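One protein chain omitted, others in place.
Moving on to chain A:
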Amino acid sequence: MAAGVAAWLPFARAAAIGWMPVANCPMPIAPRDHRKRHDELIILNVSGRRFQTWRTTLDRYPDTLLGSSEKQFFYDEETKEYFFDRDPDSFRSILNFYRTGKLHYPRYECISAYDEELTFFGIIPEIIGDCCYEEYKDRKRENAERLQDDQDDNKDCKLPNMTYRETMWRAFENPHTSTMALVFYYVTGFFIAISVLTNVIETVPCGATPSQKDMPCGERYTIAFFCMDTACVLIFTVEYLMRLFAAPSRYQFMRSVMSIIDVVAIFPYYIGLVMTDNEDVSGAFVTLRVFRVFRIFKFSRHSQGLRILGYTLKSCASELGFLLFSLTMAIIIFATVMFYAEKGSSSTKFTSIPASFWYTIVTMTTLGYGDMVPKTIAGKIFGSICSLSGVLVIALPVPVIVSNFSRIYHQNQRADKRRAQKVQKARLARIRIAQTGSSCTGFLQSKRNDLLNELLELTGSEEEEQQLNKGMSLLESQHHHLLHCLEKTTAHEFVDEQLYEQNCLETTIQSYTSRSPSFSSQDGPIGTCCTRRGKMNSPLPNSSLPLQPSHQQGSLQELSALHIQCGDKLPHTTSRSSLNMKTDDVGLINCKGSQITTAIISIPTAPSDTTDGGALHGPPQRRPPPPPTGPQAPSINTTASSNVIKVSAL
C-alpha cells in the first residue's frame, strides 16, 4: 500500500459501513490506536539544513531508518531534533519518498553516493519510481562496467592461477592482453590478407609467353600458388583447432558465426585434396574454390566496424525484408507494363516478362546500362515513371538502415544493453507483483499469526504467543482489519494462489466423486460464516436442521481437539501425516452421541511446507464418498495452513 493512500485509509474504513447491512455475521473488532492522537512535527537536521515533517509521514514506512525506532539513536536531547551527518541534497529525495510514496533519482546525483544514502536510510533502490528507474539502472550499469573494467585491468596485471586453456582463450579474445596474443593476432591477419590476395592474383592473366597463350597466373605457377594455399590453410586450421581447444564452451563456440566462417574457409581445400582424382566432380571442385573468398570474412575478428555492419544488417532484417518485398512488387509491375507496351514494336529486346525484369531493375536503381531501351512512346513514358518510382522505393528504407548502423556504432559494444533491458523489464514486473502481492501476503500472514495466537491462548502456552507477536504498524493492522471485514461480509476468505489452485483441483475431483448433490448448494450462504473456529459446513440435507444445538457441542469438541493438537506440535512441524493421525484419533475418540450424521473426512498429506516466506501450503479439503454405513463419528474437518490449524466440525 503506497504511502499516499495511507491518508485515505480512514476513508476506506468508513466506507466499509456500506458492507455492514449486507453481512450476515458479526464483524471483527477494530485494532485500537494506542498512540497519541495529535500529530507532531519532527525536525530533521541534516548537516545543518533543517527539514520538518509530521511524525505520521515518517511512520508510513516502519522498516526504514526514519520510520522505525532506529532514529532515536540520532536524537539530540538539547536541540530536540534528529541530527544526521549526511548529504542534505540527497536527503531531499529521501524525504520526498516519505511524503509522496515515490522515490526519485535526481540526474545530477552521483550513483554511488545516492546508493550509499539509500542504504544508510534503509530504503531499497528497487522502489524507485518508473520515471527515474531507467536512468538509475543505466547509470548503475555504467558504473558496474567501469568497475568491471578496472577489475579486469587489475586482473591483467597480476597473473592469476588460470589454466593454460583459459589463458589461451583470453589471448584469443583480447589481443591486447599479452604480446604473444598480439603477435598471433597480426600474423593471422597477415595470412588472411595473403590468402585473399593469392585468390585474386590467381585469376589475373600473367604475361603471355611466346609458347603459350595468355593464361591466368594460377595455371602458370600452379605449384607456387598451391604451396601458398596450403600454408594459409595450415595456419587457419591450426588457429581453428587452438580456438576450439581453448573455448570454454566448445559446443557454443562451434555454433558461433566466426567459427562457421572459419570452417567454410578451410573446408574447400580439404575437399579439393580428397577429390582431385575424380574427374566428374572436378566441376564441383572448382565451385568450391569460390568459398575461399569467405576467408575475407575472417577479417571481421580484426575489424570492429565489419562486425557492426554485420550486426546492423542482422538487426535491420525487417527493413531489408520490406525493401526487398517492395522492390519485387514494383519490378513485377513495371516489367509487365513494359513488356506489354513494347510488345508492338519489332526487334524489341523485351521478349518476355522475365526478360523485362532486367530492364526494370537497372532502371529503378538508376543504373541505366542502356542494353535494353524502350522504343515506343508508351514504353518511354512508362520507363520514365519506372525510373522515378525506383528512386522513391529504394530511398525510403535505406535511411532506416543507415541510421540503424549509426546508432549501433555509437552504442558500440552495448549489445548487452538489450539483454539488460529485458532483464530490467522482467525485474520491474517482478517488483510490481511483489508490491501488489505483499500487502495481501502480509494480510494472510498476519491472519495466520492471529489465528495461532488465539489457539495458543486457549492452550495457555504463552511463550509461542510472544514469539509470534510481530510488531505491525497501526496502519497495517487497520488495513488488515478492513480486509477482514470484507471477508466477513462475503463469508469467504482470502487465500494464497497455491491453496486456491489446490482447491480448484480438488473441487473438480470432488464433482466426480461426490455422492450428495446438495453439497454445493448448501455451501455458500448458510454455513460458511461466523467465527473461524465454528465453521459449519453442512453437506447433508438432514444435518441442516439441528444446526444450532450442535454448534456448541461442536465447538467444545473442537476446543478439545485443538488442545490436543496444538499442545503437542508447534507450528513448525513438517509432518502432516502425524497430525492427520491425531485428527482421526480424536474424531474417533470423541465419539459422543452426535445428532448429526456426518461424513468422515480425511486429509491428504501435503508436501513439506516452508515456514519462511509466507507461502501457504495447505492440504486442501477433500471429501471422499462417505462409506455406506457412515459411523456416527463427528469427524473433524481440518484444513491446515503452514502454521495454523482451522478446525470445523460437521
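Methods note: a contact is a pair of C-beta atoms (placed from the backbone, for glycine too) under 8 Å apart; a residue touches a chain by one contact, two chains touch by 3 or more; residues count from 1.
By definition in this document, contacts and distances are computed from a predicted model.
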- Message: So one subunit is absent here. Using its UniProt record, which name fits best from "Sorting nexin 1-like isoform X2", "NADH-ubiquinone oxidoreductase chain 2", "6-phosphofructo-2-kinase/fructose-2,6-biphosphatase 4" or "Kv channel-interacting protein 4"?
- Response: "Kv channel-interacting protein 4"
- Touch with the omitted chain, as defined above, among A:S178, A:S345, A:T376 or A:T490: A:T490
- Task: Touching the absent chain in the whole complex: find that residue among A:N96, A:Q148, A:S318 or A:S403.
- Result: A:S403
- By the contact definition given up top, give the residues of chain A that touch the hidden chain. 1-2, 4-5, 7-27, 29-30, 33, 38-39, 99-100, 365-366, 391, 394-395, 398-400, 402-403, 406, 436-437, 439-440, 479, 482-483, 485-487, 489-497, 499-500, 503-504, 507, 520, 523-525, 528, 639
